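Just one protein chain is left out here, and the rest sit where they should.
Each chain gets a letter, A and B, in the order it is written, and its residues are counted from 1.
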Amino acid sequence: MSEAVQRQPDHAEAMLELDGVSRHFGDFVAVAETDLQIGHGEFLTLLGPSGSGKSTTLYMIAGFDSPTSGDIRIDGQSVLGLTPNRRNVGMVFQRYSLFPHMNVRENVGFPLSVRKYPKSDINDRVERTLKLVQLEEFAHRKPSELSGGQQQRVALARALSYEPRLLLMDEPLSALDRKLREDLQQEIRSLHDRVDTTIVYVTHDQEEALRLSDRIAVFNHGHIVQIGSGEDLYHRPQDSFVASFIGASTFIVAPVKGLEDDVAVLDVAGSEHGIRVPRPEGVQVKDEVLMMIRPERVRLCACVPAEGNNAMRATVREAVFLGDNVTYVVETSGGIEVRVKSIFHIDSDHRFREGTECWIAWDVNDTHVFRDWDPEDIERQLA
Amino acid sequence: MLLDLKAMGRFRYALYGANLLVGLFLLLPIVFIILLSFGSSPWLAFPPPEWTLRWYRQLFNEPSWFEAIVNSFQIGIAVTVMSVLLGVPASFAVVRGRFPGRDALAALFTTPLIVPLIIIGIGLYGASLRYGLSGTFTAFVFSHLVLALPFSVICTTNALRSFDQNIEKAAIVCGATRSQALWRVTLPAIMPGIGAGALFSFLISWDEVVLAIFMSSPSLQTLPVKMWSALRLDLSPVIAAAAALMVALTLVLLLAAALIQWFRRPPDTSADK
Partner (left out) sequence: MADTREERPGPIGQGAARQAAPAKADPDGRRWRSLGPAVPGLLFLAIVFLLPVFGVFLRGVTDPVFGLQNYAELLGSGTFYDILGNTFLVAILVTIFSILLGFPVAWLITIAPGRIARIIFAVVLLSMWTSLLARTYAWLVLLQNSGVINKMLVASGIVDQPIAMVNNLVGIVIGMTYIMIPFIVLPLQTSMAAIDKTVLQAASVCGARAPVVFARVFLPLVAPGLTAGGTMVFVMSLGYYVTPALLGSTRNMMLAEYIVQQVLNYLEWGIGGAAAVILLVITLAIYLPVLGFQRNTAST
C-alpha cells in the first residue's frame, strides 16, 4: 500500500463545497443529505460499490443533475443555476466519450475554440497538454485509431486543456485491463503533482482509491460513511462497512462477557479467558458486538504467546504463498476461521504447513469493535 | 441537453409542437380521404351533407372498378409468390456464396431501386409492345416483380446475415441432412425476414401505378390504373372510396405484421437468473 501524502487544504476556504446536498427519486434516496469540503489542489476520491450514490454526486457537481436539496459551491459561489458548460470544470468519462469525427488535436482544442481563444493560443495549449499526456505524435489521429489507454489520455488532455479549476473523473480506468490501469494510475498521480488541479475522482476500486487520493469519502447507500486519508480509513474505520470495504478483515460476532476500565472482554469460542478489545461506548454485558482484526496484525506462533496479547489455539487449514507474503487461513479451536497474513522475512524460516497446530496472537489495540453492522459487510469479506 | 428530453428545458415544447404539426400533416390526408369516401356530395364538399356508402357500392358493383380490384389482388399475390420464390434462393447466394463478384451480385439485385422508375416503365413498355405482351397478366406480374424482388432479397439477406450458421451445423451434427437442416431449421428461423419481404412485395404491387400505366390495356387494369384514368376525367368520390380501400389494406397488413411480431417475441426470461 503506497503511503498517500497527507495534503491539507491550502486555503482556508474550500474549493468545492457540498452543503446539505441530497438527491431523491421519488421515495428512493440516491444521495442522502451530504456535506463535503474539498480544498484547493486536493485529490478526493468518492469510493463505494455500485449504486452507492457516488456517481450521482459527481454528476450533480458537474451540473448534469440537480440536487433535490442543498447547495453546491465552487470557489465560494453557488453553481446550482449554472448549466454544465458554464461551470468551468473538466470531466473525464468512463468510456472516454471523445468526439469521433474529430482528431486528437481537434478534440483537445475543442473547449478552447468554444471559448474563442485565438488560434495560435489554441495550438500552443494543445501542444502543451498533449506533451503532458505524452501523445504529441498522435495529434492527427482519430479516436478510432487509438488504443483504450491512449483514448483515455486524450480525454484527460481535453479536460485539462482549458485549465479548469476542478477536474471530475467518473471511473475513468474501469474499462481498461489491469496492467494498463496501474500505468495510468501512476500517470494520473504524477499529473496531479505537476498540474496541481483539484480532483474529484469516482471509483469502486479501493486499491485505486488508496493509490491516488489525498482523502477518500466512502459512500454506502447514498451516505458518506467516513472521510479521511487512506491511512485513516484503513487503521481507524469508524464503520463496519468501511472496515469491510477497504482492506481485508476477519470479522467475529461475539457477546460481551465482561467489562474493565477501557477494555471489554468478549466471549469467543475457543478462547478460555475471552478476547480483550478496546471498550466501545455504552456497551453492556451480554451485548453482541462485531470485532474485526486485519490479517497482517495477526501473528502465528509455534508456542504460547506472551501475556497481554489476545491468543487462541488454531490449526492451519490453508497456506498460500503469494510472493511477498504467505496468507494463511487457520481455524481456531472454537471453529472460527481467521485469516493471517505473514509478510515474508528473508531470515524467517517459519512456514507453517497445513494441518500444523499453532497459536495466533494479536495486540489488543489492533482489534476494531463495532456495535452496529450489516450482515452484508461480513458477507463481503467471506466472498 | 440534446439527447435528453428532460434536460432540454423549454425547447422540449418546440420539439413536441413540431412533431405534432408534422404528424398531423402526415395523417390528415389519409383521414380526410377516408372521411370523404363516406360523404354524399359528388363534388367533394367537405364537411359532407350526409354520410353514405354509395361510393363503395359503386366500387364493388361497377364491373370496371370491381375487376380492377380483383386484378390488383391476383397480380399482387402472384408477385408475392414469385418474389419469394426467386428472392429467397438469391439471398442464400448473396450471403453464403463464395464466387467472385458476390458483392456485385448483391448490388445488382438492388439496382431496380436506383434506376428511375420511369425509365423502367418505358423500357418494359417497349419490350411488351415488341413481344405482344402488352396488357397481359404476365406483363403486369413481371413488371411489378422487378420492383418487388429487391425488397425480398434485402429483407431475406438481412435475416440470413443475422442468423447464426452454427445452428445449422448443430442440426447436421444431430444427424439431419443439408436439406432437412435448411427446411426445418434455417428457413423457419429467417421466416420473419422472408415475411417482411413478402409483405413489402405485395404492398408494392398493390400500390404500383407508374409501371401499371404502361402495362395496362382497357381489358386489364389494376386498381391504381383505374384510379389514375378516372382522375384524369374528374374527381368523383368513387376514387376516394378506392383510395380508402387501398389505405385500409395497408393498415390491415401492417397491423397483422405487427401483431405477428408481437406474438413471436421471445418470452420474458428475466425470472430465471
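Operating definition for what follows: contacts are C-beta pairs under 8 Å (C-beta built on N, C-alpha and C of every residue); 3 or more make two chains touch, one makes a residue touch a chain.
Predicted model only: the values in this text are computed from it and were never measured.
Chemist: Could you tell which one of B:27, B:170, B:187 or B:259 touches the chain left off the display?
Modeler: B:27
Chemist: From the list A:15, A:30, A:46 or A:62, which touches the chain that is not on show?
Modeler: Missing-chain contact among the listed residues: A:62.
Chemist: Out of B:77, B:93, B:176 or B:189, point to the residue that touches the absent chain in the complete complex.
Modeler: Of all options in B:77, B:93, B:176 or B:189, contact with the hidden chain holds for B:93.
Chemist: Take the complete complex as the reference. Which residues in chain B touch the chain that isn't displayed?
Modeler: Residues 1-5, 11, 15-16, 18-19, 22-23, 25-30, 32-33, 36, 43-44, 46, 85-87, 89-90, 92-94, 96-100, 105, 108-109, 111-112, 114-127, 142-143, 145-146, 149, 153, 203, 206-207, 209-210, 214, 224, 227-228, 231, 235, 239-240, 242-244, 246-247, 250-251, 254 of chain B touch the chain that is not shown.
Chemist: Please give every residue of chain A in contact with the chain that is not shown.
Modeler: That gives, for chain A, the contact residues 62, 64, 83-91, 93-95, 97-101, 110-111, 114-115, 142-144, 155, 158-159, 162, 168.
As a working rule, only the chains that are shown with their structure count from here on.
Chemist: Express in whole angstrom the distance between the two chain centres, defined as the mean CA positions of chain A and chain B.
Modeler: 60
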